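Heads up, one of the protein chains got dropped from this complex, but the rest are sitting where they should.
Moving on, here comes chain A:
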Amino acid sequence: MRSLVYALCIAAVVGLAFWAYGEGYETRATEREVAQLEREIGARHQELSMLRAEWAYLNRPDRLHALAEMNFERLGLMPLAPDHFALADQVAYPPPQIVLPIRPRVNAEVLEQEIDGIVVMNHVFGADAEPRMIAPPTLADDGEQLP
């Protein structure tokens, strides 16, 4: 009887020791993991602040202004002015849908003749002015528009 108790106690001690060591190792592993995660969070924070700085730099008012000017033809952005405010009453109702009668397709040859008659105009005055093309905005190598 007594030896059985001894054996059980020894087994319990061994088991507890095993468990305690296991917990200890697990704790240390978790600590390492947490430290790893903290380092990662720190690195991500660093990245985030870098990206925020870059965002602020790319959104600096001077650059936005230059971009708005470069793309004026496409976007037509103007500085905000008092007359841009309006009342809800001033918004018109949508116009009634106009159903256009379906016209017969124009013969291709007739179209060709019509297009021939169109003269390309340019906005520079003077008889011998070169035809002028408004250059599209220049693109950088990576496709970004540089002011």
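The rule is simple: a contact is a pair of C-beta atoms (placed from the backbone, for glycine too) under 8 Å apart; a residue touches a chain by one contact, two chains touch by 3 or more; residues count from 1.
As a working rule, contacts and distances are computed from a predicted model.
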{"item": "Protein name as given in UniProt for the chain not displayed, \"Ion-translocating oxidoreductase complex subunit E\", \"Tripartite tricarboxylate transporter TctB family protein\", \"Cell division protein FtsI (Penicillin-binding protein 3)\" or \"Serine/threonine protein kinase\"", "value": "\"Cell division protein FtsI (Penicillin-binding protein 3)\""}
{"item": "Chain A residues touching the omitted chain (full complex)", "value": "31-32, 34-35, 38-39, 41-42, 45-46, 48-50, 52-53, 55-57, 59-62, 65, 79-85"}
